[in-house]
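Sharing a structure here in structure tokens format.
Note that one protein chain is taken out, while the other chains of the complex remain in position.
Chain lettering (A and B) follows the sequence in which the chains are written, and residue indices restart at 1 in each chain.
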Amino acid sequence: MSALAARLPRPRATLARSLLTVALLAVLLGLISTFISAYDDLRLAYGAYYFAVLVGLTMLTGLSGQISLGHGALMAVGAYTVALLVGNEGWALMPALMAGVVVTALVGIPVGAAATRLRGPYLAGATLAFAVGLPALADKYPGTFGGENGLSINPPVAPSFLGGNFPLERWEAWVACAGALVALFALLNLVRGGFGRRLRAVRDNEIAAALCGLRVARVQTLAFVISAACAGLGGGLLAEVLQLAQPGAFPLQLSLSLLTGVVLGGLGSLAGAAWGAAALVLLPNWTTDLAHSFSLPDKVSSNLPLAIYGLILIGAMLAWPYGIQGGLQALVRRLRGGAANTSDNQPARRTG
Amino acid sequence: MTKFIDLTLNGVSTGAIYAAVALALVLIWRATRIVNFAQGAMLMITTFIASDVIHSTGSYWVGFAAALLSGLVLGAVVERIVIRPVESAPPLNAVIVALGLYTLLVALAGMIWGNTPRSFPAAFSIRGYSVGGTQLLFAPNDSFIVLVVVALALGLALLFRGTSLGLRMRAAAFAPEVARLLGVRVGYMFTVGWALAAAAGSLAGVLVAPSVFLGPSNFDPILIIGFVAAVLGGLDSPPGAVVGGLVLGLALSYVSGYEGSSLVPLAALVILVAVLMVRPGGLFAATAERRV
Partner (left out) sequence: MLSLEELTTDYGAVRAVDGVSLEVAPGTITAVLGANGAGKTTLLRTISGLQRCRHGSVTLDGQELTALSVEQIVRRGISHVPEGRGVIAELSVHENLRLGALWRRGEALPADDVYELFPRLLERRNQPASTLSGGERQMLSIGRALMARPRVLLLDEPSLGLAPLVSAQLMSLIRRLCDEQQLCVLLVEQNARSALSIADHGIVLNLGRVAAAESPERLVADEQLRHSYLGF
């Protein structure tokens, strides 16, 4: 028993490690953002808010085994909360973001509780209906939610100690990256600790986990709520970066893109979430450029990103079930000569 | 009172279409244990093909046949190439593949036919029947829709219960390994299942296109509501799919009529969640033990 305990990472060590990781990334991102153009700063910001959602979603799908097609709608909840508080009520950004996280987490509770009763395709279908149904509320109550045009907010203002000429885009990137790093920190600690083990236990064999005394429904709902909180954060950051929250920004396609990002990065892999976020930001630009360089007609070029997303989703499942991160890990393992692999980042493979 | 009658009749007609989509989903679920999230996109493609055929031949019925035929082919091709590799993988993989297929098909449709919705002819008159001076919201075309779907349901029931092909398909669905030991070509049965399901879906597409117009994303609500109908009845139950479709058609018709059409997706969601809370396996589900 003690040999086993000795192999598990100790809580304080995990905390210290994740703090260090996050601090290093913060410095790195801060430096990068000072040297890139304003346009790229903006794209960094986009990547950051996608990352915030994806770390939560990849935990939910990969480690908890729950498919959600509704996280686009949850982002909308976060975005609208922030837009309402900052735009209508004059709140400052930080408290508004926190409120956005809390509100979305609260919405995530009944959804997550419902989700534990549903398996695989039933869950996917229910969240699909959620993704399509929730944004319709904005149309039904145009007074509060601004209808089709949505709610707009004033651009955030960088604090004075950074100097009067601090570029808006860089500040937005810093805020978004800060949010993303907070999400990463939280998830790192959760996933590497007892919670992560409980998640995987439930994912791999619910009945056995229940027989061991794990509260299956609780664990799964908690996972959902956490991922909802991340989506709320991502949505709130989106509202801040775009200075706008409107129904058109949260179509079904968004939820499917998020899923693509998670699959591409590797289900359950937090590092993979970074690849997924990068893909979500860069792919549309690359595919449009590709279309233009071949002088493809408009209707082809406008649909190309979607087509490629579809191919990625299909191809990934057929050829690379472990995504980019998994592919890299396999490569590293091969180069190192087949060291034993831990199951931290591997999604479940059911046998029999 | 007339409004209620109109909404009820409308509900029966839309319910028939949801039933057809639900039947397609149930067929595939029973055969290969996969929810075909790409069903809406597949039937959209076959309806576009039908539209092109109608325009070039000038005949509705040739286009109708083209839709069914292309459905059979598309279903078989999709199963063989895209779905076969993930049939024995964890369910998540199949869901993602289906969603990927949906995305790809919608994009392809946009590339081939453009994103502007176009109109699609109805088989029969869409002017409501006149009863005692008032015009009902139920037309000869609606009668056609209901009759076709009833024929579809009966045809499928006959196929599964009364033919040896149906027996083999059921065996392949319930116990693929045992079926193989009895000489059933299980892979082929799966392909046939998908082909039939896709044809059923194409039928729904052709029937609903006149009212929702034809565009790459126009059939999404139909898929979602069809899925809710299938789940409502229980994914394993074809009669459940029909009942589910009808119930949902009626319920949503009333919601749309009395509360406004924008609430329809939300109402579908509420109904779905309400049913799944009480019966996680759908209304007609048999309780199955969980394998430990």
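The criterion applied here is as follows: contacts are C-beta pairs under 8 Å (C-beta built on N, C-alpha and C of every residue); 3 or more make two chains touch, one makes a residue touch a chain.
Source: prediction; values computed, not measured.
By the touch rule given at the top, the unshown chain touches B in the complete complex.
From the options B:I81, B:L182 or B:A274, the residue with contact to the chain not on display is B:L182.
What chain B contributes to its contact with the hidden chain is residues 164, 167-168, 170-171, 174-175, 177-185.
Convention: only the chains that are shown with their structure count from here on.
Chain A and chain B have Cα centroids lying 32 Å from one another. By the touch rule above, chain A contacts chain B in their complex via residues 61, 65, 67, 69, 114, 117-122, 124-126, 128-130, 132-134, 136-137, 139-140, 207-208, 252-253, 256, 259-260, 263, 267, 299-300, 302-307, 309-318, 321, 347-350.
Per the touch definition, chain B reaches chain A in the complex via residues 29, 34-35, 37, 82, 85-86, 89-93, 95-97, 99-108, 110-111, 114-115, 220-221, 224, 227-228, 231, 235, 260, 262-263, 265-266, 268-269, 272-273, 276-277, 280, 290, 292.
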